[in-house]
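To keep things clear, I will list the structure first and then write my remarks on it.
Left out: one protein chain. Kept in place: all the others.
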Amino acid sequence: MSGFEMIIQQSINGLMLGMMYALVAVGFTLYFGVLDLINFGHGDFFMLGGFMALVMYMLGEVLGLGDNIFMLILMFIGSMLLTAVVAIGTARLAIKPVMKAPMIISLLVTLGLGIAVRESVRLLYPLGANPQFFPTLLPQGDFTIGNVFIRYENLIILAIGILTILVVYYIINRTKMGSAIRAVAQDDEAAKMMGVNFNRTIDMTFLIGAAVAAIAGILFGLYYGRIQFNMGAIMGVIGFSASVIGGLGNVFGAIVGGILFGLMETLAAAALPIGSENKRVFAFLVVILFLIFRPNGILGEKTSERV
Amino acid sequence: MTEIGKHKLSGPLGVLAVLLLEAVLFFAVMAIFLIEGGWVLIAEIVVGVAILILLNRIPGIKTGLKAAFTAHKTIAIIGALVLLLLPPFLLVKSAYWLFVLINAVMFIIACLGLNLQLGSTGMMNLAGAAFMAFGAYTAGLLSLNAGWPSWATLLAGMLVTGLFSIILFIPVLKTKGHYLALVTIAFQFMVVILVENVEFTGGPQGLKNIPYLTFFGYSFNEAINLGFITLHKYANYYYFVLLLAIVVALVCYRIYRSWVGVTVATIRDDEVAARTNGVRINYWKLVIFVLGNCFIGLSGAFFAHLIGFISPPNFVFDRSLVMVSIVILGGMDNVFGIILGSILLITLPEKLRFIQEYRFLIYGLLLIIMLIFKPKGLIPFVPRDYKDLLTKAKSKLTAPAAKNAGGEQNG
Partner (left out) sequence: MVENNNILETKGLTIQFGGLVAVDHIDMQIKRNSIMGLIGPNGSGKTTIFNMLTGLYVPTGGDFLFEGESMAKKTATQIARKGIARTFQASRLCLDLSILDNVFIGMHSKQNHWLGSAVFNRKALSAEVTQAHEKALYLLNTFNPELVEKSGRPAGSLAQIDRRRVEICRAMAMEPKLLLLDEPSAGMIPEEIATLMEDIQKIKSESKDITIVIVEHVMAVIKMITEHVFVINFGKKIAEGSYAEVSKDPEVISAYLGKHGAV
């Protein structure tokens, strides 16, 4: 395998990972745009999405569905809905009361929410503390281009990711709900005066964010074959990092940031003599450098401090 | 109100009130350790918190007691010191709970450091556990590999942590709010991953057999035999960590009560206002960040010697969260709040083992509920008064003069 082919091979792996990061990052950027909120519990929506899909799988088995496309559809739709319901519920109960509070309070509330979601899954899911095997539902097999292996799974996951991004893009830019979200992101007071239903917009923001995170959770399960209740914490940090790299508040930026983060991790592991365990150290180092030199991200606009 | 309180509580009655309050507070805290039944304990804490909130609502009582404490300062200090000597005696039968108490006091030191950053200056630091790791590993490595004496390893743990916090020097100055939170979280994860994968830290196995503390021939590994009673060896650690905590608390309290406290509070509340008043923001942020981390590192170094075995799971992100929660729930920028917060948040999860499975869930929910309903913490920040710093002769002159001038203008 030539050096170039190895880079391509690693890039494909990085792209898989990056797609999941990107989907998680979309939520961060949406919450921030609409609510000026960083939801540190968002990574746990990702995890919840994976577990809800497993619940749906059990339901599908009860209903007599085999390992087929219908099962997959049931898992996706059911998990997205359930995760979104949990997200909207927690947002109403816990996040709304602290929205006007100092940033540190809302930050800790979301951290607390993450703990609560995580622990609930651990306690309520049968043997929830153990890693859970995720059914293999995507067609197996691979083909090669030169010496580069490409699995069908890779292509499907990529396709689902891109489809999700397109749908999100459509919702935000082409629908009434999307224009309400954009209006609130621009100026919530003005949006309220123009008759935008603020509370509903918040609900919708959490619905989109959580549903997209759930998709990422399911893709993660399908790709790696197992999920664990505590996988949300690090995913949250990475998702937040990715959205910052892209420019907080910018949906497209979040996607770019997520994919960059994924590529950075895998390529660093392959190219740098630091060992694969330390790939994340490198990625985080890049994030910190980014925050120093380009705190508004790649695509974020430069804002001057209001005095 | 103040006048009445002062009058009533200035005589021998005042001495009684001071000592009584101290004793009640002390035994209320000790009860957490001594009570066995979980529900009784929960009842006690609910009552305690209710009383605290009530006391905060009635300003007369507070100022009265405050006046009494100022009037009988020496007695109050002696009383408190005597009470603080008691725990090893009270917990003579349960070394484990003495150990938990030592842990709580150790966290007081770390969280006072964090409070300087987060509570007083408004700098988010979610890498508390990582800085604790610097202190712990420094002390561990120096005593294991170089055979340094205890006093030197503790000091080195503290200073090395301070030095390492300079790594974050530029990011800390350049970012704030959410971004600073992210920088510190990223740093926290980086440190743990590195400690796990670097060889000289022992990797996932960590460092074993870190020597117990020994000061000039006095070993902390021996039980204290007083003739009538034999105290567990942990008593040594308790008295030592208590001494450290008192010194750190005193330093923090004095910082709070000085110009430095006012300056950093202004940075926290309004950086623009601080700058237009000539405050050197970067300088203060750096000083406070390093000093706070020194205390966190000291606490980590002590931890290494206390348990003798450290490994990466001791210093994960959850620990940082616990530290931040202590500062928030106890009361930002309030030394007493931090003390109470540390004792409650370190001890309760241990005590609530009867609901072992659910304790993290309850912890998360409790955090949310507290933040929504009592965001300023159990003992909220109070505006400084400068009573003990004002020279009496002068302040007396000022007050009537001010009133006269006011009268003129009004008339």
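Order of writing sets the labels: A and B. Residues in every chain begin at 1.
The working rule: contacts are C-beta pairs under 8 Å (C-beta built on N, C-alpha and C of every residue); 3 or more make two chains touch, one makes a residue touch a chain.
The structure presented is a predicted model; accordingly, all values stated were derived computationally and were not measured.
> Check the options B:N145, B:Q205, B:N221 or B:T276 and report the residue that touches the missing chain.
Reading the full complex, the residue touching the unseen chain is B:T276.
> Hey, which of B:V287, B:V316, B:L352 or B:L366 is the one touching the hidden chain?
B:V287
> Which residue, B:K73, B:K208 or B:R384, contacts the hidden chain when the whole complex is considered?
Of these options, the touching residue for the absent chain is B:R384.
> Specify the residue from the set B:V251, B:L352 or B:L366 that touches the hidden chain.
Counting the whole complex, the residue in contact with the absent chain is B:V251.
> For chain B, which residues touch the unseen chain?
251, 254-255, 258-263, 265-266, 268-270, 272-281, 287, 291, 381, 383-386, 389-391, 394-395, 398-399, 402-403, 405-407, 409-410
Simple rule for what comes next: only the chains that are shown with their structure count from here on.
> Between chain A and chain B, what is the gap in Å from one C-alpha centre to the other?
From the centre of chain A to the centre of chain B is 37 Å.
> Show me the residue ranges of chain A that touch chain B in the complex, using the header's touch definition.
Those in contact with chain B are residues 32, 38, 94, 97-98, 101-105, 107-109, 111-116, 118-120, 123, 233-234, 237, 240-241, 244, 248, 275, 277-278, 280-281, 284-285, 287-288, 291-292, 295, 305, 307.
> Quick one: in the complex, what on chain B touches chain A?
Per the touch definition, chain B meets chain A at residues 118, 122, 124, 170-171, 174-175, 177-179, 181-183, 185-187, 189-190, 193-194, 196-197, 272, 317, 321, 324-325, 328, 357-358, 360-361, 363-365, 367-368, 371-372, 375.
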